[in-house]
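Removed from the display is one protein chain of the complex; every other protein chain stays in position.
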């Protein structure tokens, strides 16, 4: 039903100097990162050298209740939320992942994907390494463990020289937490200051949940090591050019997050303005598809002067029925989730704004429902370019052949969706909204910053 | 946390001619009425004269799953969602309520409250009637059963002459469904046409979930009887003057519902415009408290010319943690639920618009959080008048002494909340937005259309 | 799978003088009465005049956990365990049942069945009474409520003059608990003394769980009223002749209970001895079908001199899978539940002793499994007579046509079961084991102490 790309994970690490409530803070942060993954959640803590972990399928508040939180004491904590169906039957491979090796325990929370993960796994298997899962997270953990001759920072550095892909990772050893971001900065990672320690998280909005102060983004290729109250930065050689995932701004991140200096809401609103300039239309009202289409709709309204109205009412309660595939009753029409306000729409010419289209099935139904209540015209405007390629850096994309835009001109998409007109922002327009060119737009352009393995 | 009044119930009845999937449709409708009550849900069906019922605490989709729906076959169905903590220990008294009496079974789903419920109950108890619950719903059912000499419609009519209060009720007998609305129309009730039958529901948005066509509102004092495919209307003597609950428009109802000829979104937007006219202010941006403050914020923006921005981000996932009192971790700050976008707010003069304030605790925290991220000024505007009295017609109101506005001038409220200025819409302004005076505004004015018992 | 008759209920009432932990004691007692019903459990308390109740489907320890017990404070408590599938769809009608009427609240816990329950219900319905369930328990409660003109004892007395059937009932009013047993004493009820109060329960074994002292059985037709620390006995006119249910001794009651002066284990062992005398056989070993066949098997062994051996091993863990119909995987053979010890049985002539046979399906499989591991001969001996009639006094009996013994001579039953020989104890033999004739043996003889309604 939710016709969007899905991010794979949100991660957070917390280290405190004076108390052992790191998990409490990480729990709050995970709630703020819940939009990055709703299928599994987990918290690991390190209490005076001893690691514990609790993780399961479900939302953060389903998995971690007050009682469990009471048991998860420790001066350091690592948290993870995960999107994504089981890769192997019955196993969701919730994270953090704790491994035991010659230098003790290591906990890992990972967001992203490696393009050479399978190759590295096979090489290590040939070398006698044994894996419990088929995740890239375990590949990362195993590489760090293998290279750890007593200096975990060096081990992480060596790992980063070997892996290729887009990722952000947090690690926890008995004496420190470490955050690292791939050399192109494809996945986001930010550094924050707590009253009594430090924190590293996928998005800055997680800091707001902990009353942490945003310090700065972790740089592409940077390793941050926080040991007690000392924060050290190791800059590995970054790539020539950053390639931050543009889709983080288009859809994944929360509007109240700021990534690499750009506030997500601002980017979305500006994209809406550029979209209005690229694809103007005469109309009576602007409606955004809630919630992700709203900022661009407001931008479109500001630029065009056509009034914005929240003309589609989203059912706040039914959301979860669609997220959990096993309970889906897909026959329930789109109107149970999104219902138009007839008095607003009847007899009107409507500009409908959304952030992206993947398969287009839901969008066709939304347009139908607008016509059903009497919309005179429906002009669809999308604040990201047509998606025509899959992602290799941690976004769960369906088969390229299922994208509505794959090898199809815009006019055909318009017909398929039943809109009166259709306009996508251009790649240049999107990059303008981002204010630069150091972004990965591979899913739109087919040009990738890191070559895939096969 | 959610500092709002809470409605007590949503109800729906469905009757079909050709098939026995009435519960399926009622289930969809209940999902559309979920905003009227999240603590219990239930469905009763009548299949060829035999009634069954399934009900429990939880959201509709928690209580009724596919398997249960498969078992609930019948040509007629009655559904109910309920707000409200247990009145007696451990018992939630979910509805529909089925009773057995000399003329068979009777199922009842009720929204509202009686002012003479306890008196009627005592009279019946003195007469030998035995009750299983302490609900007004059972009082209604018992009265109908006692007066039923073979003509259920007459029995409902007699019941309506005896009870006083604000209510809408749906009943199901072996051969018909009945909807009735109190003589002042305090609680809403609407009539819809299904392809193969009829439906009656609290709000018109429920019809959209079933692909039913809205026919009209049930009139104050009207009884609708649907027997097979025949729909009969009995108009009992209505009150001199209707007194539809104004708070349904202010907060309870969904914006996509139309009640008594007024679309809810339209009323809210218009109230926002009137509010802007009554309490203008110079400012940089308008922010609505999501989701209920948004329509009035848009109205305020349209009237004032100051741009609307969705500057508070609501956590879509955490909602339920606060609704279920047993799982509350109240220490989690308001920012986990509502987080301001710093880049939008910093250095700005903000008009913050909400639909109502009850205790004011959350609002004070929201204003604090706006200042925390750098708002220069925060001007609070409320699209309903100060609430200073409790409701006797089915709205769960806290103690009057806990209302922030009780016996306190606006200036004191402003100081308490920490706003730079504060304006409430006037009672007249609210009535203007409703386009008439036949509304109950008792919680604002203290003048009630039906006298309370004691 | 469990081819036995099923009792319908176990009940307990507790009243204390000095503290409000009555529910704690009743909880312990219910655990001791769990064998009388595993499908629902409930506890009601009265705390200084205010009644609360918690009940649900499941075992006592599933329904009542420590947290709930903590909330159930009161100087009086009523408990109930229930066997029996839902009479109406989805409703298990767990007890105790609390009703509200002109003289306050009344809680009722009932074991048994009325033969004129439906007639009484109809009469009351004609008189305007409304029922929430279709249970005899509610009929009893309604009668007591109707007759209660301020003297609850008189009301119970009048109720007992009106109802006909076999029952034991405990009631709780704001100021007393009451126990009553039908005039023939068909269902058991016993009176016990607690250090700080009194207790009434279905079986004396419940007293052992509470460290209560067994005082005596409640007499047929007797009403026991316990008000504070005063115990009053009202003897209504009992029937000419008692008719205690013989099946309580055969199967329902726990072996450690003593009912009407007879210890249950003793009766069963003696029945085994009489069975051996009535149906002797040459054999190598005696095996009882665990657990209910063991006492008679030991009696048979003592009388015959053939050694007793526990040759069938019962799976302690799987029990519940078969009790809960929805989880049944009936294809799992009987050996998962009962497995013979091959070394004990191989080449041996076996006397297999059980307490009763209803349908016979399980018994045929047990005999097959004994032959499968090499039993030379299997001589089946049953310590109750052939069951050929249903029960009208609260025992859940299948259709008479499904009984293996209905209108079929013993020889045919033997063939059907595949035994080498088959002997049932005679009705006289059973009565001898009970030491008298004041017992109901209706299910064996077809002669009933109380006439059924239709």
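General observations
For clarity, chains are labelled A, B and C in written order, and residue numbers in each chain start from 1.
Just so we're on the same page, a contact is a pair of C-beta atoms (placed from the backbone, for glycine too) under 8 Å apart; a residue touches a chain by one contact, two chains touch by 3 or more.
Because the structure is a prediction, the values reported are computed rather than measured.
Considering the entire complex, the omitted chain makes contact with A, C. Listed residues A:53, A:289, A:318 or A:363: the one in touch with the omitted chain is A:53. Touch with the chain that is not drawn comes from one residue among A:98, A:114, A:271 or A:366, which is A:98. The chain omitted from view is touched by exactly one of C:265, C:424 or C:448, namely C:265. Taking the complete complex into account, residues 28, 31-32, 34-35, 38, 59-61, 65-66, 205, 208-209, 211, 254-256, 258, 263, 265-266, 291, 294-295, 298, 302, 307-310, 313, 315-321, 327, 329, 332-333, 335-336, 339-344 of subunit C touch the chain not shown. Residues of subunit A in contact with the chain left out of this view: 52-54, 68, 71, 88-91, 97-102, 122, 125-134, 141-142, 145-146.
Basically, only the chains that are shown with their structure count from here on.
Here the chain at the heart of the shown protein, by mean C-alpha position, is B. Separating the CA-averaged centres of subunit A and subunit C is a span of 60 Å. With centres taken as mean Cα positions, subunit C sits 48 Å from subunit B.
Once the centre of each chain is set as its mean CA position, subunit A and subunit B turn out to be 36 Å apart. Along subunit C, no residue makes contact with two or more other chains.
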